[in-house]
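Worksheet for the structure shown next.
Not every chain of the complex is shown here; the ones you see sit where they belong.
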Amino acid sequence: LFDRVKDVGGKAVTSRTARAEATLRAPAQCIALLRSGETEKGDPLKTARIAGILAAKRTPELIPLCHPLPLDHVDVTFDLEDDRALVRATVSATARTGVEMEALTAAAVAALTLYDMLKPYCDPGEIALAGCRLVLKTGGRSSFRAESREIG
Amino acid sequence: LFDRVKDVGGKAVTSRTARAEATLRAPAQCIALLRSGETEKGDPLKTARIAGILAAKRTPELIPLCHPLPLDHVDVTFDLEDDRALVRATVSATARTGVEMEALTAAAVAALTLYDMLKPYCDPGEIALAGCRLVLKTGGRSSFRAESREIG
Amino acid sequence: LFDRVKDVGGKAVTSRTARAEATLRAPAQCIALLRSGETEKGDPLKTARIAGILAAKRTPELIPLCHPLPLDHVDVTFDLEDDRALVRATVSATARTGVEMEALTAAAVAALTLYDMLKPYCDPGEIALAGCRLVLKTGGRSSFRAESREIG
């Protein structure tokens, strides 16, 4: 038993997709700033999207035992509610192993980027990453689809 | 109004500390693996600690509008309960701006590393990052201490 | 005579600023897409701004003999004309050496990011980085301000 990047040399190359969701809880005035895009540091959703996409590509540097993979596709989208923003990251690869960690890392880093841009506008006790979970996985030995949306 | 790394050139250099907590929810058999340290990929807590520390140092690459800062101190510790692991990351710097994002990023990446090492042992619906929030901030214009521990 | 990061240990820590401009030449229909923000890959100006800011922070990894510096401030702005986009990057630091390369790298990478997002909409012969130069430098032994704007 030891820390290692598991050998996937014998696994089949298949088309794999994973989707993760992260929820940022913040006061209504902060969610309004996400809608307007006008904070002192700039447009939070646009910035967070890019941050999430770049984080997906850097996952093997961040999560030590992840495999480095060429990725076919990454996107990050947002749903805004009264007191929360939902970040949804989808990643695909044609690879010997799955991309769950890439999707989760993209969603978490995008949500933290929103946090960074909103924190001048609220108290630290009012804003938090309220959850980050896998909601879809296809293309490997097992598939998965989350039943309900809520995690917060 | 535009995206930018805010000018902190006129701010005072002070000693600043931030602490963040992230919670990973997982089934009891996964928490038991955190205690034993024996998963097929290795010892999760040791690996996650290193991942969190390295992530703190890379925060300005991940969170686009963060300032690059020399850090004086980073540590990541864990508390295990029946169905969850609490990750606590503390970061200090002698700098013109705070280190909240470094602490939050360290805690989130450490929790995601635990997730990566536990995911062979449970269903994707049973494991999730249940929260990540700031619990302490000192040394800047304002201080903050969270009142209670729970976020999940 | 040898490749090295020059010793700046004896130089004074002063507040330093540099500004660089890069020009992207592209057909009018591409400049129109920069105004609308609607390409198949997303909003080019927002994406390029983040790319330029991140590149400023990574300059010492890209330009081998640059010093690693904590930066106080980075911003990237755009001016659009009929057949070109002007990218302007400004960087400040309180440091022993200047930030010209950080400003030039930010401007060049932002312009290349615009290129990447516009290339599906024109022929490769119609789009090019038409120039990248320093326009302002203050805070070191010598100051500089470019006389006219045009470089293309």
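Think of it as A, B and C in the order they're written, each chain with its own count starting at 1.
FYI, contacts are C-beta pairs under 8 Å (C-beta built on N, C-alpha and C of every residue); 3 or more make two chains touch, one makes a residue touch a chain.
Computed from a predicted model, the values in this text were never measured in an experiment.
Colleague: Can you report how many copies the full complex contains, not just the 3 shown in place?
Modeller: 6
Just so it is clear, only the chains that are shown with their structure count from here on.
Colleague: In degrees and to the nearest 5, what turn takes the CA positions of chain A onto those of chain B?
Modeller: 180
Colleague: Compute the centre of every chain as the mean of its C-alpha atoms, then state which one is farthest from the centre of chain C.
Modeller: Between chain C and every other chain, the largest centroid distance is to B.
Colleague: Let me have the rounded angstrom distance from the C-alpha centre of chain B over to the C-alpha centre of chain C, please.
Modeller: Using C-alpha averages as centres, the distance is 32 Å.
Colleague: Please output the residue numbers of chain A that touch at least 2 other chains, ranges allowed.
Modeller: Answer for chain A, listing residues that touch two or more other chains: 42-43, 46-47, 50-51, 54.
Colleague: Show me the residue ranges of chain A that touch chain B in the complex, using the header's touch definition.
Modeller: For chain A paired with chain B, touching residues are 1-4, 6, 22, 38-43, 46-47, 50-51, 54-55, 58, 61-66, 100-101, 104-105, 108-109, 112-113, 115-117, 119, 123-125, 127-134, 137, 144, 146-147, 151.
Colleague: Can you tell me which positions in chain C touch chain B when the two form their complex?
Modeller: Residue list for chain C touching chain B: 15, 46, 49-50, 53-54, 56-58, 69-77, 92-94.
Colleague: Which residues of chain C touch chain A in the complex?
Modeller: Touch residues, chain C against chain A: 42-43, 46-47, 49-51, 54.
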